[in-house]
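Note that one protein chain is taken out, while the other chains of the complex remain in position.
Here is subunit A:
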């Protein structure tokens, strides 16, 4: 018998039976999350399943965020927000407010998720938690409502595809470029029902904020989960964030002789900055192929690339400069904490001086259909995760996806620009600690 993958071990442990890929199990959930779009429907299921005197499986591990339509952009959204507030007050769940930020940023920053946790989120980008070694997966509202009621949910144990990158990443190439490349190579459905495991020396050298990007976009190849094996860097990051010691189970990792469905191996030195063309993330090409494409709007934010380190990269480029005259820039920090860091360090001022508009923390135009919606014919270059037709507005708008460095460089020239033309930095996880100090 060969060894097991992380996903097989994790789901075996949570289900209390020894299982392999392909098995169906009912497993114990550690953390459950819903937001302002998916929460109200999940609450209906919760009450229907357990009745009026329902209690949460674990109030301290139930998290509700108001991020998609926040602040409320209409009466229905406002009513949804109030439904979350009432539910949280009644059942003792953790509820984050308007402006606190996107679920996936907040749960990691605030220490609700740790390595080895089984996390279900009623949001497809719940794969993000794999960046710190959790098994995070997106589910629907019926699933989430059931998990809230019983603390259990059914899962198919996924196969695993391994993406291995070895060597030192070239200048201008970030985690976002890696994951766009992977999505382009396996396709938009190439990892459906499977875990995307990211490994190799280039991945091990990535700071946590970049590992989260890899895990986050596993869903853009259909993945059930994304995973980077947690290490000392993970423990240090979480201890800094939460002030608590973090325990990483050394046995909860993919065995060396685990069976993978596919293994894709890359030499870091061969990789270039990537841009995904409209209207699918799988349309990834080297930036050189689309250089010179004219842009109307730049969007910096989302659960993929709206962290402080991402926005700081853009601000570095725009320090003392102005946006090209033909573009506008919308910046939406991923969390309230990112917003405050931006104010404290002058990143906020740098961006507004350059002509950018900075919105309150949340999902922004990526899914909220507000705070910077695109019109007919508009071309947008975004640090976002999806570029489906109509995703950010008009069905006749066109969204290109790229890293913060590529968006920053492009802001200077008003057209898609290779970030290797300018000086770009690479931030490790200590930059936030410096801000705090």
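Quick note on the criterion: contacts are C-beta pairs under 8 Å (C-beta built on N, C-alpha and C of every residue); 3 or more make two chains touch, one makes a residue touch a chain; residues count from 1.
Here is the rule we go by: contacts and distances are computed from a predicted model.
Participant: Absent chain per UniProt: "ABC-2 type transport system permease protein", "Helix-turn-helix domain-containing protein", "Sulfurtransferase" or "3-isopropylmalate dehydratase small subunit"?
Facilitator: In UniProt, the chain excluded from the picture bears the name "3-isopropylmalate dehydratase small subunit".
Participant: From the list A:37, A:134 or A:268, pick the residue that touches the absent chain.
Facilitator: Of the listed residues, the one touching the omitted chain is A:37.
Participant: Thinking of the whole complex, not just what is shown, which of A:343, A:357, A:395 or A:433 touches the missing chain?
Facilitator: Residue touching the absent chain, from the options given: A:395.
Participant: In the complete assembly, which of A:15, A:77 or A:361 touches the absent chain?
Facilitator: A:77
Participant: Looking at the whole complex, which of A:95, A:128, A:146 or A:350 touches the chain that is not displayed?
Facilitator: A:146
Participant: Considering the whole complex rather than only what is displayed, give the residues of subunit A touching the chain that is not shown.
Facilitator: Residue positions of subunit A that touch the missing chain: 24, 37-38, 40-41, 44-45, 48-50, 69, 74, 76-77, 80, 121-124, 126, 138-143, 145-146, 149-150, 154, 156, 188-189, 192-193, 222, 224, 280, 367-369, 386, 388-391, 395.
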